[in-house]
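Missing here is one protein chain; the remaining ones are kept as they sit in the complex.
Letters are used for the chains, namely A and B, taken in the order the chains are written, and counting of residues starts over at 1 for each.
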Amino acid sequence: MNPVMNKVSFTVNGAARTLEVDTRTTLLDALREHLRLTGTKKGCDHGQCGACTVIVDGRRVNSCLTLAVMHEGGSVTTVEGLGMPDKLHPMQAAFVKHDGYQCGYCTPGQICSAVAVLEEIKAGIPSHVTASLADAPRATNAEMRERMSGNICRCGAYSNILDAMAEVAGQRTAGQQNGKDPA
Amino acid sequence: MKFDTPAGTNPIDQLKVVGKATDRIDGPLKTTGTAPYAYERHGVVANQAYGFILGAGIAKGRITALDAAAARAVPGVIAVVTAENAGKLGKGKWNTAALLGGPEIQHYHQAVALVVAETFEQARDAAGLIRVAYQAENGAYDLAAARDGATVAKDEPDSAIGDFAGAFAAAPVRLDATYTTPDQGHAMMEPHATIAAWNGDKLTLWTSNQMINWGVKDVAQTLGMPEENIRLISPYIGGGFGGKLFVRSDALMAALGAKAAGRPVKVALTRPLMFNNTTHRPATIQRIRIGATRDGRITAIGHESWSGDLPGGKPETAVQQTRLLYAGANRLTAMRLAVLDLPEGNAMRAPGEAPGLMALEVAMDEMAEKLGMDPIQFRILNDTQEDPEKPGRPFSQRQLIACLQQGAQRFGWAKRNPKPASVREGRWLVGMGVAAGFRNNLVTKSAARVRLDGQGMVTVETDMTDIGTGTYTIIAQTAAETMGVPLDKVAVRLGDSGFPVSCGSGGQWGANNSTAGVYAACMKLRQAVARKLGFNAAEPRFADGQVSSGGHTVPLGQAARDGELVAEDMIEYGDLDKKYQQSTFAGHFVEVAVDVATGEVRLRRMLAVCAAGRILNPKSARSQVIGAMTMGAGAALMEELAVDKRRGFFVNHDLAGYEVPVHADIPHQEVVFLDEVDPISSPMKAKGVGELGICGVGAAVANAIYNATGVRVRDYPITLDKILDHLPDIA
Partner (left out) sequence: MRPFTYERATSPADAVAKAASIPGARFIAGGTNLLDLMKLQIETPAHLIDVNGLGLDRIEDTAEGGLRIGALVRNTDLAADMRVRRHYGVLSRALVAGASGQLRNVATTAGNLLQRTRCPYFYDPNQPCNKRQPGSGCSAIGGVTRQLGVVGISDACIATHPSDMAVAMRVLDATVETVRPGGATRAIPIADLHRLPGDTPHVETTLERGELITAVTLPKPVGGAQLYHKVRDRASYAFALVSVAAIVQPDGPNGIAWGRVALGGVAPKPWRVEAAEAHMRQGAKDVTAVLLADARATADNRFKVKLAERTLAAVLIEARG
């Protein structure tokens, strides 16, 4: 059977893009293979690692588990849209400063997620560790850890990623404060 | 440069750049997604087609028929490569099983076909339409069942000192315990991936590989072609942990696919294929016996380990550290290897020590308890400053006691209640655990080329790889220090077989050896600079981008005013590693909280105090240690490739099934590096640190769980089902 080709238009990092894609093409592959925006990574292609995280219409999503054709008129922000080497986004700069990465492969997804997580907390969206559903969550380490848990870093940079996020969140935290989460 | 006498004072000792916590020079690329990984090299060669690998559906047997007609009929399909049409293939030195199976199948998900198509979607679709008929054969998949038939592995004889059996029998305090560790997966975030392109009989592979030169040799051997016709390029590697030490099926199949298609082909392993198609850390069964005097001196220490692998494979060397870590006059180690038809076992971060210490350091905890001693005291009492198998052969540096004592101080070990299951905070049972960390420092030759241009820019070229280790940065620091230039005047180019052959990344040998090789090349460049500038007298001084000698100071770039200066050299080692035992040490401290109702374990604090020679970049070295601690926490608490013992495969072969730690599992981690320079190791006076962090940490977790709950689990991972039956009633 011949592939079914559909046209889809959306904006990526502020620029209007129109693609003629196989209906089977995921948003991730549209970005990486068609638009050659390879900052967004394919780690598992099954929603199990978070490396493909991008921000679609203001929300972080796994771009591997959504079809490109489903995003007609949508707005996509990838890591390249957050900042580039000569002009880093504050989160990117904080990752560099706190060594919040090692091999670098999960990093774009971590950064897109980190940026979105701080917005989610600001928007009052509860998480698994939010103590009271009646209260607005705060950007505590426990909150950030829980919300970032959809982004696996096998190199194990978690502790440093937290430091980077805490800096951007405006909450300089000490190690001692981090230590007592499960109690 | 031959390194055969302990290092004296040298330019690295200036420590203007080396030894300073330094942001990674590749940071802006990695944090913006602009560092190109293997599968992403759209620009390197035109007209790339997509390859998709089909893995075998059985663990052992033969293909009786492979029908690719439906796949070939899929629009866009260019070629289907199988063993039938691939031509004669060899097997690389570092591979145990063939990378392309058929007709014989050696393990589950062994590659049996590659579909090449115009698009990824077409190739994936077509691969799913290939019908393979198998004649399955019975295989051996259960290590415990195969244990009795295991034999001594080639090149891995038993070690015996004194009279272990007699001394153990006579010891007033004895421990005889058996521990198991499961198969584990590297689960690096970047799947194995390669773009292959042929130009006549020359092959270029843009791939993801830790050991470029091993890769070239094994591709040559597998494809039966001269090494000089093969180029491997691997500047960015999305994690390896040993899983990318070797050429895997992505590289071979991309090369075969590109040949069949007559155009470049790119192939990535899918995540569900990776766990059974590639290598893993083999499971072990370990029996440890320790005998001691009543006052805690070890008189007998024995460690035996059983593991399995495919025919021709190797054992997991889990007894390694036990030969060196503690004193004791009577000693025994032995490894037995069973033939298993599971996927290929091989190196994963700290092979040997990682699973070995998961057992030994729990045994030490158990023994300390039997003796009524503090576990730190027990370890200190049995410290040794010389190789216990070769009295008179000293450790080049051994600060294990300081690691443990400083760690105890920082961690508040004195507050630990030695009586298990006695600290309760609400629903949490709280406990602390300690373990020693130990990993050898391996020296191996490593070469580099250094170029100097007229602007004073220094460019380093070596086939060394950076797998997240921070290698770009420490190499830049080394060159900057040696050439007396700021960091931003150094460019580093890695991971290309066109560059001088380095030590590569593995066994935590990368940092010390590769920078020593760069140092050697830079020292040669300094000579060339001095010659060019006519500084024949005393050794000129290289600092601040300038060269000074005999009252003259000129900009470094001046030496290249007539054209680039190039120097190439390698570090080679004499027998210092024979005269001295070179090892790295750590004290791992962990506090856990265990849910009294469910047995869920949560890590609260982790501390590692490390002694590992000179720390070249404390920032990235610390990252190496926390990352290894994280992987060790996974090994302790959740990681297990679950074996279907009937069908012979790892069942949980994706990242939903094979759980590795997530953010929420890992608390703040503290790392302390003791001041140490090791002039025996290399001119850098550094040692490895990338694996030390995983060595022992799992046992520290296990010991903390015991302290929290009173439940001693000897079978990893320590999941709640192994604790649950022993927890107190709650309602």
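Heads up, the rule we're going with is that contacts are C-beta pairs under 8 Å (C-beta built on N, C-alpha and C of every residue); 3 or more make two chains touch, one makes a residue touch a chain.
All values derive from a computational prediction rather than experimental measurement.
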item: Residue among B:A21, B:A73 or B:L724 touching the omitted chain; value: B:L724
item: Contact with the hidden chain (one of A:T26, A:T78 or A:Q92); value: A:T26
item: Residue of B:G431, B:P661, B:P683 or B:G698 touching the missing chain in the full complex; value: B:P661
item: Missing-chain contacts mapped onto chain B; value: 57-58, 121, 124-125, 128, 272, 427, 595, 597-600, 602, 637-638, 642-644, 646-647, 651-654, 656-657, 659, 661-665, 719-721, 724-725, 727, 730-731
item: Residue numbers in chain A that touch the chain omitted from display; value: 1-4, 6, 22-24, 26, 45-47, 50, 53, 59-62, 65-67, 69-70, 72, 113, 116-117, 120, 123-128, 130, 133-134, 145-147, 149-152
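What we mean here is this: only the chains that are shown with their structure count from here on.
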item: CA centroid of chain A to CA centroid of chain B, Å; value: 28
item: In the complex, chain B residues that touch chain A; value: 23-24, 26-37, 39-40, 42, 74-76, 119-122, 125, 186-191, 236-241, 268, 270-272, 425-426, 428, 467-470, 591, 593, 602, 604-605, 619-620, 622-624, 626-631, 654-656, 660-664, 666-670
item: Residue numbers on chain A that touch chain B, as the complex places them; value: 1-3, 22, 24-25, 29, 32-33, 36-46, 48-49, 51, 78-80, 82-86, 88, 92-93, 95-97, 99, 101-108, 111, 129, 141, 144-146, 148-162, 175, 178-183
